[in-house]
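I have placed the structure first, in the form of structure tokens, so that the comments after it can refer back to it.
The complex appears here minus one protein chain, its other protein chains still in place.
Per-chain numbering from 1; labels A and B assigned in written order.
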Amino acid sequence: MSSSTEVIAPARRETAARRAPGGRRSAYARRRGRSGLAFVTPFMIVFMLFMIVPLIYAIYQSLYTTKLIGGTTFSGFANYSTVLRSGPFWGGVIRVIIFGGIQIPVMLAIAFFFATIFDLGVAKWGRIFRAIYFVPFAVPIVVSSLMWGFLFDPAYGPFNRFMNAIGFHNFNWLSTNLMVPAIIIIAIWEWTGYNSIILYTALKSVPRDVVEAAILDDTPLWKIILRIKLPLVRPAIILLVFINTIGAMQLFIEPTILNNYQAGVVTNTWTPVIDIYSTAISNGEYQLGAAMAVVLAVVIIAISVASLVFRNRRREFT
Amino acid sequence: MSAISLEKLTKVYSTGVRALDGLDLDVGDGEFVVLVGPSGCGKTTALRMVAGLETISGGTVRFGDRVVNDISPRQRDVAMVFQNYALYPHLSVAENIGFALTNKKIPSAERQRRVRLAAEILGLSDLLNRKPAHLSGGQRQRVAMGRAIVREPSVFLMDEPLSNLDAKLRVQMRSEVLRVHKAIGAATLYVTHDQVEAMTMGDRVAVLHGGVLQQYGTPRELYGRPANLFVAKFIGSPEMNLFEASVSGDELVLGSQRLTLGPAETVLAPYRGRKVIAGVRPEDLELGGGAGGAALGADVRVVEMLGSELHVFFAIDAPAAAASALAATAGEAEAGLLTGQTLGGVARLDPRSAVRSGQRVTFRVDPGRLHFFDPDTGAAVR
Partner (left out) sequence: MSAPALAPPAPPDQAQARAETRRERKRRERLEERDATIPVELYGLRQGTVTLLTACCVLFAAFTLVPIVWMIINSTKTQANIFSSFGFWFARPFEFFHTFANLFRDVDGDGTYARWFYNTVLYSVVSGVGATVLAALGGYGFARFEFRGARLLFAVVIAGLLVPITLVVVPLYLVYAKVHLINSIWGMIMPSMVTPINLYLMRTFVELSIPRELLDAARIDGASEARIFFRVALPLMVPGLMTVLLLSIAATWNNYILPLIIFSTNNLFPATVGMGLWLQHAGNSGDTNLFPLLVMGGLVTIIPMIALFAILQRYWRGGLLLGSAAN
């Protein structure tokens, strides 16, 4: 348990303690309640209108089918059964799971490595490196894909020229086999700095005296890092796994942009979101697209919940 | 030969702040030495330099006859109890206590034996599988000590280990700490800001202020013969009463009152015709004038009944010691604090004394119990 969680816990307890005994509420409490409601209302209205209503509408739409002849009719779970039996859709889901399954651990390992270096202050010019690593976070994914597209370009890109120069002829970073690794490199470029800064701030909150106690106990550095610091920043790591997983499952921009450099590799069903986009927007089958969106949301929520359960299970034993 | 000796130990931070200035100190084998002073006086910095956690800007630290300045804290064989205990939050009590032993590659059986022994000494045997989050403050404190003693260190350092406990527990843990100290017998350096803790626990006590050592001696010495105004004010509660006075012949002039000095007169010879600061401990003021000693008239302002004793706050017409004089030793920041009482003092009397506020009383003072300080340097006049 990190110190940060301890900071928050009292606030929660306080909330519970403030409830009026017996559940009855005074006129004053009611008036306060109304002010509270007034504060949250603007956010909730916009949130409902632009997030909840569209989601409900999409679920509603996904139960209908539009035919050229016969118009729109209620079709129950027909769209869902189409999605569930669609090989290409699940192919896309598996592709992004593989993508995330490699990219996230590799990136988090790199991010933790550098966060540790910054935290320990063992490299010179730490501040400058932290600033540099954070730069990609400010670069729109469209632009970073654009730049990496140029660098990976099969005909002219410097990276392929480099591979050619060291003996790999006809090397193509954007070929069918290497597209996923290429996007993993781009994603690592984009997100490592951000993850690293968050881990760095988490590591900074590990009390100094705990580390000093470990030093006086003659604990080797690797043990301080892996046995003391790592367990103490686990909440931050879990949060990052969540954020990155949700991001990885929505892979869309990088393959869409790279497709312009090497046509034919990224198909209409390459990732689930590309599939949804091309089905709902390009082909106009928006009811089917809505069903796909719902299925993907369920997959993401299932993965999140599963990891939550897994995490709670683990906690009992550690 | 001392177990720990510090020589001209100095710490200057890179921001230019001088935290410690030329500290000389020695701790004998098995001795319990307390470093005491207000916050920011450099006591923790000194302790951390002994541990090796803070780089040394000047001077030397010796363990025995070995200079350890350049020896890593890992090799110094010191154990330290931190103010916030610094327990590993994700490890159980047993794992916390045994952590250092795993680093030393001590076999599991031996490790468990030592952990159990330490737990027994500290009364933690039933808690070995708990996590620190599920322990009370006092229990955490014990675990922190257990982690230190299990290593059987040659030097034992404690940084305000009791300051996070409530008042009652703190008193109880004082004797606990001393008991553990007796049991392991290692030279101990103990840091606190609490003068009561310092007086009750230390074989010897070092008073630090503004990074400078004010006095080093037994609690009795510090209390009975404070070396300067700062120590005089810092040790003892209620504080020593300090008045600005002048010396005229064999009498001390306190405002409109004159006190006969008797044999104390000789030390004040150089101050004849000049100002001097006179101090008297609250318990050295006795009710009732006349017979023997000097008499001091006072107006009673407030009477506090503490049960076992009576604190009588009074006013006389002599000026309380001027801020400038106190500042000489105390440092400008503390001057205000030291002149908190003006034109008055406090006496500690028998609880049965019949004293009411508003009353005019006469205190009897044994001139031999008076303390004198130079108004310019703050040093004791002896």
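Of note:
The definition used in the following text is that a residue touches a chain if its C-beta (ideal position, glycine included) is under 8 Å from a C-beta of that chain, and two chains touch if they have at least 3 such contacts.
Everything numeric here is computed off the predicted structure, so don't read it as measured data.
When the omitted chain is restored, the residue from A:F77, A:F137, A:F168 or A:F310 that touches it is A:F137.
Summary of contacts with the chain left out: across A:A78, A:I110, A:L178 or A:L230, the touching residue is A:I110. Against the chain not shown here, chain B presents residues 13-15, 52-53, 55, 72-74. By the touch definition given at the top, chain A reaches the unshown chain through residues 4-5, 7-8, 11, 14-15, 18-19, 29, 32-40, 42-44, 46-47, 49-55, 57-58, 61, 110, 113-114, 117, 120-127, 129, 131-144, 146-151, 155-158, 189, 192-193, 197-199, 201-202, 205, 208, 211-212, 215, 220-221, 224, 233, 235-236, 238-239, 246, 249-250, 252-253, 256-257, 260-261, 263, 273, 276-277, 280-281, 286, 289-290, 293, 296-297, 300-301, 304.
Going forward, only the chains that are shown with their structure count from here on.
The touching residues of chain A, when paired with chain B in their complex, are 1-2, 207, 209-210, 212-220, 223, 228, 231-232, 318.
Chain contact summary for the complex, chain B toward chain A: residues 51, 53, 73-75, 78-80, 82-84, 86-90, 99-100, 103-104, 133, 147, 151.
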